[in-house]
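A single protein chain has been omitted from the complex, and every remaining protein chain is retained in its original position.
All chains are identified by letter, namely A, B and C, in their written order; residue positions are counted from 1 within each chain.
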Amino acid sequence: MRMFYDDYSEGAHPAVLEALVSHNGGQELGYGLDRQSRLAARRIAAQVGRDCEVHLLAGGTQANLTCLGAFLRPHEGVIAAQSAHINVHETGAVEATGHRILAVAAPSGKLTPAQLDSVLGEHGDEHMPRPAGVFVAEATELGSVYTLDELRALCAHAHHEGLWVYMDGARLAQALAALDARLEGIAASGVDAFFAGGTKNGALCGEAVVLINPELRRDFRYHMKQRGALLAKGRVLGIQFARLFDADDLWYRLGRQANAAAARLARGLTECGVPPLPGEANQVFVELPNDAVERLGREAGFHVWSRGPESSLIRLVCSWATDDAAIDDLLDGVGRALAPGANPA
Amino acid sequence: MRMFYDDYSEGAHPAVLEALVSHNGGQELGYGLDRQSRLAARRIAAQVGRDCEVHLLAGGTQANLTCLGAFLRPHEGVIAAQSAHINVHETGAVEATGHRILAVAAPSGKLTPAQLDSVLGEHGDEHMPRPAGVFVAEATELGSVYTLDELRALCAHAHHEGLWVYMDGARLAQALAALDARLEGIAASGVDAFFAGGTKNGALCGEAVVLINPELRRDFRYHMKQRGALLAKGRVLGIQFARLFDADDLWYRLGRQANAAAARLARGLTECGVPPLPGEANQVFVELPNDAVERLGREAGFHVWSRGPESSLIRLVCSWATDDAAIDDLLDGVGRALAPGANPA
Amino acid sequence: MRMFYDDYSEGAHPAVLEALVSHNGGQELGYGLDRQSRLAARRIAAQVGRDCEVHLLAGGTQANLTCLGAFLRPHEGVIAAQSAHINVHETGAVEATGHRILAVAAPSGKLTPAQLDSVLGEHGDEHMPRPAGVFVAEATELGSVYTLDELRALCAHAHHEGLWVYMDGARLAQALAALDARLEGIAASGVDAFFAGGTKNGALCGEAVVLINPELRRDFRYHMKQRGALLAKGRVLGIQFARLFDADDLWYRLGRQANAAAARLARGLTECGVPPLPGEANQVFVELPNDAVERLGREAGFHVWSRGPESSLIRLVCSWATDDAAIDDLLDGVGRALAPGANPA
Partner (left out) sequence: MRMFYDDYSEGAHPAVLEALVSHNGGQELGYGLDRQSRLAARRIAAQVGRDCEVHLLAGGTQANLTCLGAFLRPHEGVIAAQSAHINVHETGAVEATGHRILAVAAPSGKLTPAQLDSVLGEHGDEHMPRPAGVFVAEATELGSVYTLDELRALCAHAHHEGLWVYMDGARLAQALAALDARLEGIAASGVDAFFAGGTKNGALCGEAVVLINPELRRDFRYHMKQRGALLAKGRVLGIQFARLFDADDLWYRLGRQANAAAARLARGLTECGVPPLPGEANQVFVELPNDAVERLGREAGFHVWSRGPESSLIRLVCSWATDDAAIDDLLDGVGRALAPGANPA
């Protein structure tokens, strides 16, 4: 049975792999100066629709630590939801660059202007780190998606308070599918910098960092090199992103595919009598009795998000590669797990 | 005309690319726990021939900063040749993890036991960083290669003084070809940790870190994750290294091919009347009159290593992908550059 | 009117000042190797009653960042109460050395074994920092004091889980006065390292770091020097601590004086009809109506700890220098503030 652990269990999308094969020959300049990397940057910048710099990095933690380490001065911290990936699952990578994450409880995974005010209100003098920027994930780590209105309001408030906004877009394609929007909408919302995720959306590896705010662009290639984020054969990233952002909108389409799979899964779960939490992109969270979780775990792969005494919340992640058969299999498994007597495995 | 800038201008070796294609399908666990990564680790460990841990990282600067950042305590520094990559071309990546590089003038690019003593003699108390380890590159950044005897002597002396030895093996396959040796020989020389380079030897990206000294292994995956060096789709590295270290010795063979190309180039240069510096692996350094450098630069790609008032030293790098035709072309170019009247372009 | 902002508004205790004057003449070795520093270290070690190293540093933030920066490896974090000084009022000094503070809500300011378990339970793999140690303050930042039994239980549990325990003793003399204990009791509780505060207990500056666990002692003077914490004229700290720990128990006595002043203040507040929160050492927290806070603020100096819509919690700190007259003045002020009509100022 297919695993639903995450959206990076598959290899590359076939079209991306094909591009890697067809552009493998010949010589190219190193360190991201090759023709495919420059083509990818132009294509992404065209989607962004405004003056910006585009840099290709290999992974999300690397993108986050390189960007935040570059943007922050030593005494500055970054505001983030407690559930933010940088605060939970990156082994203190931001702190290792010298900075505190100013974490706020945000049950939905999304930050609000009021939450920024609350952090700012508590950080008033030189005995505390100075809040300098805001980290958001789109989609969030809890499966929710900021609307463009929410993003605009958050960015406007942040800017008013002298804060920049940085967006972790590991699942940005899926969020945009949920919003029926494109990169231009993200840029127009006011974010100062973001990355468009490749790893979770068809690439073998790679995240495209987009720097809009000129203040944040300064010497970015130095920061990349210093953090080990300037790949010698930059073409491996360039080829993938040039393909994902080619005229056929592959990157956007894969995001929609992932969401469609998640929606199908959510409908099936509801039909099984276990409706999932409201979700917007490609992550499905559903509460199951503990014995059903245990039975399902014997035949399917997924993460238990939080354990309760009687039931637990599990996370089921779909991707562009999740096909109908896989979902049907999983739903059958859920049925068996919920009513083991009625549905002998 | 083919470029001789470096050994990472080409894509992947066809066999590596084919492996990437054939193992693209299906789901795998993330973060280096996939089957191909584990296979690669087993194959490399078998070559090493002793108890060790193997971890796959994306690039050389990343490997260096992750390893040295993990091995050193805050007040410790690492001894290295002034020409060491970490001291010259990694944008202060080691310092960014908080440590000083204790650089020693080493004209050949190779460190000697006496040079370790000289650093140790100057670093005697708590007003100076404590030397804790030694960084060597094999082959060195200047094209030279430590013999196994030299390595044994250096490691024995380092260990006697309480220092570990870490080897940057970005061009280790080429060095081993020069030495007619294998990974087992490196491990037997006493190095505590090293990496076997993929990027410069047939892979799209990737370096295989081998940790032999148990003290240096502790929690290494934490360090990888914190430095952004734990790729979500670890399979992209696993597949490549499993292929490079498959039964046909591809990794070793590509090293030999690179050296053979360099040897052919060196012979040709000597025949042109411009014998290169003695070189041992795949880098060729040759002194040319400045006007010849300028003329050659118009039709070939290479780095000028050091400029003099009348002549300059240029670096010509061969790789597994450098074919005879490319070398002949270059040699023709050199001929034209040296005697422009006699050989009209 | 005397200020009750904190316990570092006064100069040195007269006996400490006199010692500074009488030992000012003559030459001494620098960097803490002078005779008075060595005498202070011997006297403190004698009080500790077991094998240990003693180092004198200038201030509390410096002691905390030097110790924690020395004890932690890059991927490790330290568990602390959310109210811990390192988490609230030291401008991210610990993060600036590269480490996350793993903060736990602890309403009393004191950590429990169960809270350690809760952090450990959430930090299970290499995607999160590894908890390596525990930070406690004695007395805590909220005015509470760990009993020796509580400390023993916490240390035993921490050690069982492989964690060391480090104690910020900025107000340790006051805590010991509350416990009717001495340094030996602290050491016997199992803490691996702590500092005995001088700045808040009679010195002009200075904290005496005591390293008990041999693992944590390694190369400590290197760490001090690297963090700028090795004063050239170390005698300025040595003289003060040699005097505080002289045979007349000055350090202990000043702690008792501070607590006695706080107790007198607490009694007076109760008599005024505004009983303070239960407090154990030299900090008094009392809730007053907001208009009374405002009136009192016009004639006395203190910090508002938390503001409510109708009343607020203020902090009144006593020290060895707070005399009866100052307390009586303040209580008169409280009386006037509470009943402005009845007691015209």
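Keep this in mind: a contact is a pair of C-beta atoms (placed from the backbone, for glycine too) under 8 Å apart; a residue touches a chain by one contact, two chains touch by 3 or more.
Small disclaimer: the values here were computed from a predicted structure and weren't measured.
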Residue of C:His99, C:Arg130, C:Arg171 or C:Arg227 touching the missing chain in the full complex: C:Arg227
Contact residue for the chain not shown (choose from A:Asp219, A:Asp248 or A:Glu271): A:Asp219
Omitted-chain contact residue, chosen from A:His23, A:Arg130 or A:Lys200: A:Arg130
Touch list for subunit B against the chain that is not drawn: 74-75, 77, 88-92, 95-101, 126-129
For subunit C, the residues touching the chain missing from this view: 2-3, 5-6, 8-12, 14, 17, 20-21, 23-30, 58-66, 90-93, 96, 199-200, 204-205, 222, 225-233, 235-236
Interface residues of subunit A (partner: the chain not displayed): 69-70, 73-75, 97-98, 126-127, 129-130, 218-219, 221-226, 230
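As a convention for this text, only the chains that are shown with their structure count from here on.
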Most centrally placed chain - per-chain CA mean versus overall CA mean: A
Most remote chain, CA-based centroid, reference being subunit B: C
Inter-centroid spacing, subunit C versus subunit A (mean Cα positions, whole Å): 43
Mean-CA-position distance for subunit C and subunit B (Å): 51
Whole-Å gap between the CA centroids of subunit A and subunit B: 34
Numbers and ranges of subunit B residues touching at least 2 other chains: 222, 225-226, 230
